[in-house]
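Just one protein chain is left out here, and the rest sit where they should.
Coming up: chain A.
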Amino acid sequence: MTDRIPGFSTLAIHAGAQPDPSTGARTTPIYQTTSFVFDDVDHAASLFGLQAFGNIYTRITNPTTAVLEERVAALEGGTAALAVASGHSAQLLTFHAMMTPGDNIVAANKLYGGSINQLNHSFKSFGWNVKWADAEDPQSFADLIDDRTRAVFIESLANPGGVVTDMAAIAEIAKARNVPLVVDNTMASPYLCRPIEHGADIVLHSLTKFMGGHGNSMGGVIVDGGSYDWSSSENYPMLSKPRPEYNGMVLHETFGNFAFAIACRVLGLRDLGPAISPMNAFMLQTGIETLPLRMQRHCDNALKVAEYLDGHDKVSWVSYAGLPGDPNYAKHQKYMPKGAGAVFTFGVKGGYDAGVAVVSNCEIISHLANIGDTRSLIIHPASTTHRQLTDEQKTAAGAGPDVVRISVGLEDAEDIIADLDQALASIKG
């Protein structure tokens, strides 16, 4: 298939995974080993000096994990990828390669709550600052970028609000200011949307969600788009300056358009250490093989559930970009026409108590804090993830007392709807 461009489903199954060279095993073996023998001392020296491709130690590379990395790189259309222990550690390593103390990230204010915490609190202790832009107003990013801005960070489809970000407009702004655009594509997955095609330089995932898809393994990934010129300024010394860790090697000049993925691996992952286990890499890549089928069903089911809720007299509003009347419908059609994802929020009449009643009375929909499982999942943020906030803060964060978030799974849509129907019927009044 050398010079034919394979389709997405073919890549989801084959990219990165030739049969095992030593045994002929067709499924990628789980290389459950910490370390790899050297051919001789010279081979060892070449590997440590990054002069040869090969494995040393599973914190840095592992053959099972490498298949996952190459597969996601192929699905996103990137030059290379680095898989790590979780979505959050993917974010940590990405910004670690870009930031020095006093620099800042201009981030969309509509992000997964955990990411807002990470940027607001943990990153502050590294001296990395964050400035919050309005996810729905590209111009607000332009207004915040200054000469210490090292990254613009957005989600393609924001968790949980159902906001589709105008990626191309924000990419244009970032490019004009020579700042790389980092896009968290967890909620959409590359099946629905490939941010590099809309101007993203780096794409991140929590593989824990739709990519793995079965709610059984944590993982994260950094995809290098290969598009940003790290040597165009003095702003990215990890890439453009001689590195003392490697006797003065300059990573960008040595590794060209996949230098960012290498920097995250040989500086970030090597020194900070959030490695993924080979077992998890195996589970996640097995999940990815069916991503196109699952993601389409997730979206088809989500649309049916959203339509049902939209017509229910105990539901006051539904925020799902796939509904034709939704303010995000046009952006959904532009950026992810195959579907608007499977996570969205709705409001129940009767406020806090009604929200609690719905999540407590579901029978097959699981009450838990995750998204992107085969199973349908539901949560009432005001009584759980956002419990510690004041009412005003809850409402500002999209977690008002009446808000319920659902991650629509792969069960029969009729059964999901029937479960919601009986749960909504339990609301008093």
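A few points about this structure:
Please note the rule applied: contacts are C-beta pairs under 8 Å (C-beta built on N, C-alpha and C of every residue); 3 or more make two chains touch, one makes a residue touch a chain; residues count from 1.
Convention: contacts and distances are computed from a predicted model.
Here one chain is missing from view; checked against "ABC transporter permease", "Fe-S oxidoreductase", "CoA-binding protein" or "Dyp-type peroxidase", UniProt names that protein "CoA-binding protein".
Only one of the listed residues, A:T10, A:T100 or A:N129, touches the absent chain: A:T10.
Residue A:T254 is the one among A:T100, A:N129 or A:T254 that touches the chain missing from this view.
Touching residues on chain A toward the chain that is not drawn are 1-3, 6, 10-11, 14-16, 18-22, 24, 26, 46, 49-55, 61, 63, 65-67, 69-70, 73-74, 78-83, 242, 246-250, 253-254, 256, 258, 261-262, 265.
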